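One protein chain is absent from this view; the other protein chains keep their places.
Moving on to chain A:
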Amino acid sequence: MFEKISQFLVPIAGRLNNNRYLQVLRDAFMLAFPLTIFGSIFVVLTNLPFLNKIMNASMLTSFQSHFGIASTATMGIMSVFVVFGIGYYLSKSYQVEAVFGGAIALVSFLLLTPFIIQPETGDAITGVIPVDRLGAKGMFLGMITAFLSGEIYRRIVQKNLTIKMPAGVPPAVAKSFAALIPAFITLTVFLLINVMVTLFFKTNMHDVIYHAIQAPLVGLGSGIIPTLIAVFFIQILWFFGLHGQIIINSVMDPIWNTLQVENLSAYTAGKEIPHIISKPFMEIYTVGMGGTGMTLAIVFTILIFMKSRQMKQVSKLGLAPGIFNVNEPIIFGLPIVMNPIIIVPWVLAPMVVTLVTYLAMSAGLVPPPTGVTVPWTVPLFINGIMATNSIMGGVMQLINLLIVFVIWFPFLKAMDKLNLAKEKEQAVQETAAQQNDNSIKM
């Protein structure tokens, strides 16, 4: 039966993974990744809990405001990188001049952005770009605009509506002329959209998309039920040996990343963190505990309590990578894949852990992740503390490991018994074979 389901799942997984738009989206977020790490490190550094003991208040404020630009210039305007990235990678996937695709996407996005700030009291300030529109708030408009402008741009290029330069003109010059007509048409489309929306509807595309698409979708994604469903599917895909995150995250990442940036903006502004579920929540409390399925708990359980030689061998092999949240040895070696004994704890434990963590955070026992990006290879406990800026974030992970241990123990014990019986049988067969050998020789 498992084989049949697997045959059904593999092509679906392939199609999702190879989907052009999802692939482009994944690459675009990867472009923002090193930048967000840079910003995150300085958020962590400027918010170390003991700083107020070694600096006086004014020094601390000055320190935080000077280094705070590191996160404002990266995660604070994350939509900029995502928009450029989508334009770039989408054009690249169609084999048209990619860097122009990126630049055109960025300008299209800016064309829809109001260059005005309306304070709650007083006159509007013109000639400025509100930072939050380039950050979390503009994320969905940015993604939609980038995909649309990329599609328009490449269609015009592929229709050959370009100015051709005679041979002998330097290639860089020729290329910029070639991009001229496609850029002009694409940008005009977005300029006209903006004129219509602002003139006739007295609003702007940012607010339209934010209220019509982003807020409902992100609100949905921040709920615990959709999150548990996502965890369920990730575990099921891995059970069939498929990389669950690559497939599920490509759909969920826009939402989870937006939630993350919203959290970080609130955190750096000294406000309460608005969301519990976000990208770091998913990374730190599902993957960041020894890999998908929190297998580090399983490795320890086997090493301490189990007797089967095969299981011990896999666990020894899986220990070092597991500390850095790589767990393919356990998934394929134990194995977890297509192992009917294990499907129940494999799916159940991460869902219980996600729920317990969520409840602990909504009860205020553990602070939610602040929105800083912690690389997923940072070991457990350390990554929990870094992500939440609280020792409780690490303690929560240890409690979670205990939960995983309790859920898994009876199943591992049953598996151990089966393996021991099998190993004993093999040993008997081997000695019997040896004796046979000896008797032949005699």
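What we mean here is this: contacts are C-beta pairs under 8 Å (C-beta built on N, C-alpha and C of every residue); 3 or more make two chains touch, one makes a residue touch a chain; residues count from 1.
The rule is short, and it goes like this: contacts and distances are computed from a predicted model.
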Handout entry: Chain not present in the shown complex, as UniProt names it (candidates "PTS system oligo-beta-mannoside-specific EIIB component", "Sarcosine oxidase subunit alpha family protein", "Aspartate carbamoyltransferase" or "Molybdopterin dehydrogenase")
Key = "PTS system oligo-beta-mannoside-specific EIIB component"
Handout entry: Options A:I181, A:L317 or A:L355, residue touching the unrepresented chain
Key = A:L317
Completion exercise
Considering the complete complex, of A:T61, A:Q95, A:T188 or A:T377, the missing chain is touched by A:T377
Practice task
Could you tell me which of A:F109, A:F190, A:W238 or A:W256 touches the chain that is not displayed?
Solution key: A:W238
Problem - Residues from chain A at the interface with the omitted partner, ascending - result: 10-11, 13-14, 17-18, 27, 238, 241-243, 245-246, 313-314, 317, 321, 326, 328-335, 337, 377
